[in-house]
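Removed from the display is one protein chain of the complex; every other protein chain stays in position.
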Amino acid sequence: MMEMLAMGKYGAYVWSSFGLMFIVMIACVVQARSRHRKMYQQIESRLKAMDSAT
Amino acid sequence: MTEPANPTLWQGFAAVVKRDLLLAYKRPGDMLNPLFFFAMVSTLFPLAIGPAGDQLKLLGPGVVWVAALLSVLLSLNSMYLSDLEDGSLDQLILSPQPLPLIALGKTVAHWLVSGFPLVLVSPLIAITYQMPTETIGVMVVTLTLGTISLSLLGSVGAALTVGLSRGNALLSLLVLPLAMPVLIFGARTVALAAADDAVSAGVYFLAAYCMLALSFAPFAAAAALKISNE
Partner (left out) sequence: MFRHMWIFLHKLASPPHFYGLAAKMIPWFYVSGLLLIAYGTIAGLFYAPADYQQGDAFRIIYVHVPAAYLSMMAYSIMAISAGIGLIWRMKLAHAVAAAAAPLGAWFTFLALATGSIWGRPMWGTWWEWGDPRLTSELIMLFLYFGYMSLRAAIDETSKADKASAVLILVGAVNVPIIHFSVEWWSSLHQGPTLVREGGPAIETAMLYPLLGMILGFTLFFGALLLARVRAEVLHRERRSRWVRNLILGESA
């Protein structure tokens, strides 16, 4: 098992590549979701301010 | 003197070129600054790297090309800026002449003012880098084709960024990656010439790129000018 994880003598390179892949994937998802939430909240607060003004 | 009622395409084109050349003549700083910059950058490298002749011979083509690229870039920002500031850009866009032709005229004037003097000065710099005479000939040819391509490519970038705050830094960011093929073929061809290698491939490539830019860039620049001035 440990031998398998060690990836010959290249463990550090292989695992850091796959680790980076997951970091980028998570960053992309978080960024996409937070952007949508930000837009939504911006519009929501503007619409509510408009409604309370009238 | 009376202007013809319906100027031909050629007259319109010539008028744009003439006007820009006249403006450049009235403000020689615009023309000389990129030239000084070119000479200065070329001086920086020997000072930074050391005076060893062999090394400079090796670096010469690359240094001259990078300096040329940067100094053309430096002069691009002013291509449409003064026209925007004095309102003549609106007139140019509204004029009955086709806008791509006007953009081409502006580009030709820009090359005559910035690229052409640079090509003329480059042999001097090449000599300080101990370039042999035949190599200097190749360098002048590649620089001529290359600076024309850069002016054309730059005209699109200048049209896209005209009127934007911090447009100058942005302009470099837009144009530099697109200019890499010109730099690669220009500098490597001169280096090949210095090593007594075949140069025709590089020269043909630069000529082809120049033609491609000539047929596309004026239209892209015209579209960009219209968008920037909506």
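The first chain written gets the first letter, and so on, giving A and B; residue counts start at 1 in each chain.
Following the convention adopted for this analysis, a contact is a pair of C-beta atoms (placed from the backbone, for glycine too) under 8 Å apart; a residue touches a chain by one contact, two chains touch by 3 or more.
None of the values given here were measured: they were computed from a predicted structure.
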Per the touch definition above, residue among B:60, B:167 or B:218 touching the missing chain: B:167
Missing-chain contacts mapped onto chain B: 153, 156, 160-161, 164-167, 170, 173-174, 176-178, 180-181, 184-185, 188, 192, 201, 205, 209, 212, 216-217, 220, 223-224, 227-228, 230
Chain A residues that touch the omitted chain in the full complex: 4, 7-11, 13-14, 16-18, 20-21, 24-25, 27-29, 31-33, 35-36, 38-40, 42-44, 46-48, 51
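Note that only the chains that are shown with their structure count from here on.
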Centre-to-centre distance between chain B and chain A (centres being mean Cα positions), rounded to whole Å: 42
